[in-house]
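A single protein chain has been removed from this complex, and every other one stays in its place.
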Amino acid sequence: MKRWKKSAALVITAMMMTGCGGDQAETDTQTQESTKTETANLQDIQTQADALRDTAVFADTQAPTSLDLTQSWNSWYTSRYGITETLYKLDNNLEAQPFLAESCEQVDDTTWKITIKEGITFQNGNPLTAEAVKGCWERTMEKNARFNELLFIDSMSADGQVLTVKTTKPVTTFISALTEPLTGIIDVTAQEDPETHPIGTGPFCAVSYEVKSKCEVERYEDYWGGTPKLKHVTFQVISDPSAMAMAQQSGEIDLSVSIPSTSLALFEDTSKYVIDGVAGSRGQVIYLNFENEFLQDEVIRKAINKSIDKENYAEILNHNASVSTTGLYPDFMEFGGAQSEEYDLEGAKQLLEDAGYTDSDGDGIAEKDGKNIELTINTYSTKAELVPYCEELASKLGEIGISLEVDTTDYDTLVEYERTGEFDMMMISTTMCPTGNAQYFADLAFRTDGSMNYGHYSNPEVDSLIDELDQEFDVERQAEIAKEIQQKVVDDTGYIVVGHSKFIIVYSTQVKGFQTNPSEYYLLDANVWIEE
Amino acid sequence: MKKSHKKKIPKSFLILCILIVLLLGTAIFAPLLAPHDPNKTELSLSLLKPCKEYPLGCDAMGRCMLSRILYGARVSIFSSLAIVFIVSFIGTLIGVFSGYFGGITDKILSKCISIMQAFPKMILAIAIAGVMGIGIENTIFALCIVEWAEYARLSRSLTMGIRNQTFIKAARVCGESHFSIIIRQIIPNVIPTLIVNASLGIASMIMEVAALSYLGLGVRSPMAEWGAMMNAGRNYLQTDTRLVIIPGAAIFLTAVIFNLFGDKLRDVLDGRV
Partner (left out) sequence: MRGVQVLKRISESLIQTIILLIGVTLITFFILYLSPGNPAEKWLSGGDGHAGIVSEEAIREQEIKMGLDRPFLIQYKDWLLRVFQGDLGESMITGKPVLDELMEKAVPTIELTAVSLFFTILISIPLGIYCAVYKDGWLDNGVRFFSFLGISLPSFLISLLLLWFFCLKLGWFPVIATRDWKGMVLPVTVFVIQCSSKFTRQVRAVVIEQLGKEYVKGAIARGVKKRTILFSHVLKNCMIPILSWCGIYLGMMLGGAAVIENIFSWNGLGKMAVDAVTSLDYYLIQGFILWIAVMFLAINFIIDLLSAFLDPRIRKN
């Protein structure tokens, strides 16, 4: 029986190898592979002796539409699954560090010279060259409009390991954009269908993908960063987060992504579980509509801001799955840490009274010129913390005399409101610095004509500062300007950010070598292993 | 047993009537009975265990569970009553019309009825509620659209059963108008069965409203509703089962009372006919 199992394992391993190797397996590589199989087999025995399990099950509530990284946001998943990698990688402070690239130098305002590391191979054995990167990016450019908004590529020329990129305009965020998984590299010359078998450079190659159900990956033996420790990993998609939490508890899964904060209490036993989470840049942002007659009044905006006990929101309502912020950007970032007013309900009430908002008709709602302050906040339920946050806000605002109705819709309806501008207030969860730079959100939301400035916030000073930021290549100076912009928006109470979510990952203590990163881009890498 | 006291109503039925009155009373007077504002949050009281001031404790946001259950009774009971009322009215109308006139009218209407019945109810309700957005009025609307066919089918078959009986024919011969026959002959004859059916329907409506809220489509937050409360408490299923059990028990008990009531009502009405 046992022998049968072992030989079956051998056959399977051999099959996997050829699967990974692709169709290009020629005679000489075949002999190489058979020796590889033998070593794999040896390793097998080794692992058995060490009582190591070399398979793992990871779970997430979300999944890509296919494994083709050019489609929609799939690249985030292929990156998390360890299939594709990018030229630069974000570190724990969300700063870009060279990864597949050796370096990236700026030649002039619109020219960048990227040197690719030597000796990196795709999962089919093909070497990673500048030509390969060029080919891949050309395909991505054609298929995904978002790519063009990241790198603004005009033309590329490849020479050996050096890729020279010309951009259509000065791109100050060029290097940080190289960390966005959409710029990840796959071998476009490969025969396999990139929707099911993309050939990346990562530690794991795709074996199969059942859409929105599960993805299986197998280690790539010749991974440039050393042979991955795990052999086979299954990414299970469990759309119900409570079910996922329970499956994690029962041991059916080893690691889970996006367990709801309300379930974190279940994993407090540190001998069995690790709750790993670093605050990222996904903020719970309150949009204020400046077309609204009440919200136009700075006093009311300030009073609302003062009614939010940000620390307790994060600690009690969100069970520490987020951290509060005193400003807008995450406090840990270089340009974070602006000062807004502190929680002070009495003060908020006083502020309203001083400005002439009093409740004279005894209905519990303050009014001015006979008009009650009645507002609605729109939110959606897929991000678990938002609805309780809004309910809490409504309750507190009720105490200071502002009537706030919470309108929970699905996400699509909210998008409709964003587009039409038919809202008073809106609370959404959004990534504020996906690639670690401040421009992203400033350009989209703080700028008067920004495409995400749904509430029509406008401050000419902020606008000119953003213009300045967009021209600035010096990193330190960038941070200074960003800081200034942020303080100005905070002073205007143009936006309110309650806090920033942690990218929470829960795993059993058997999972070793796992590293969390705040960016939501990475998950499985070559260093993870399981100890039984 | 039944023959001896034609008019006497069994004791159990009376008790159930009292219980129903109590339930309705709770729903109507929830603002007077509730010890706290059901929507007032107090973060320091998050997940408070039951105590004197908060007899059922507080939920994750520090809101009084008892007050929320009491206010939740309003939503659950009144919306179910509204649905059953609307649906039995419309359903009966269509059913009686279809059954009485027969012919092409009946063909078209009964086709409509079977179209509706061919739908998977819950999925359709989810789709409609999804299209219309969250909110109790939309939930009521969605369930009405899904449920009327059942009532129409029943009243249609009841009407067809008596349509050709002599007293109807006699009335027709006497020159009574169709309208008058429907109102004075047909409706009184089919109504007892329909009432029983409707009263049994209340319980299932309570559960369906709760199910939709549980899926996040029922009521707008922070409105208290039992299904929605269960949904909110689901994440605490293991740490604080109370948050699921209490609203669950409320749904269950209310459903039991209405079911028993419907059942006994049938016995009582059967005894009389």
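Going in written order, the chains are labelled A and B, and every chain counts its residues from 1.
Convention: a contact is a pair of C-beta atoms (placed from the backbone, for glycine too) under 8 Å apart; a residue touches a chain by one contact, two chains touch by 3 or more.
Computed from a predicted structure; not experimentally measured.
Judged over the whole assembly, touch between the missing chain and the shown ones holds for A, B.
Considering the full assembly, A:238 is the residue among A:69, A:83, A:165 or A:238 that touches the omitted chain. In the complete complex, the residue from A:126, A:208, A:350 or A:431 that touches the missing chain is A:431.
One of B:12, B:117 or B:165 touches the chain omitted from the figure, and that residue is B:117.
Only one of the listed residues, A:211, A:265, A:299 or A:475, touches the absent chain: A:211. Touching residues on subunit A toward the chain that is not drawn are 62, 64-66, 72-74, 76, 144-146, 149, 211-213, 236, 238-240, 243, 246-247, 249-250, 252, 380, 382-383, 409-416, 428-431, 434, 444, 451-452, 520. Of the residues in subunit B, those that touch the hidden partner chain are 111-112, 114-115, 117-120, 122-124, 126-128, 130-131, 133, 203-204, 207, 210-211, 214-215, 227, 230, 234, 237-238, 241, 244, 248, 251-252, 255-256, 259-260, 263.
Convention: only the chains that are shown with their structure count from here on.
Centre-to-centre, using mean CA coordinates, subunit A is 45 Å away from subunit B. Residue ranges of subunit A in contact with subunit B, taken from their complex: 241-242, 245, 249, 260, 262-263, 265-266, 309, 312, 316-317, 381, 384, 387-388, 390-392, 394-396, 398, 406-410, 413.
Of all the residues in subunit B, the ones that touch subunit A in their complex are 39-41, 43, 46, 60-61, 130, 133-134, 216, 220-222, 234-239.
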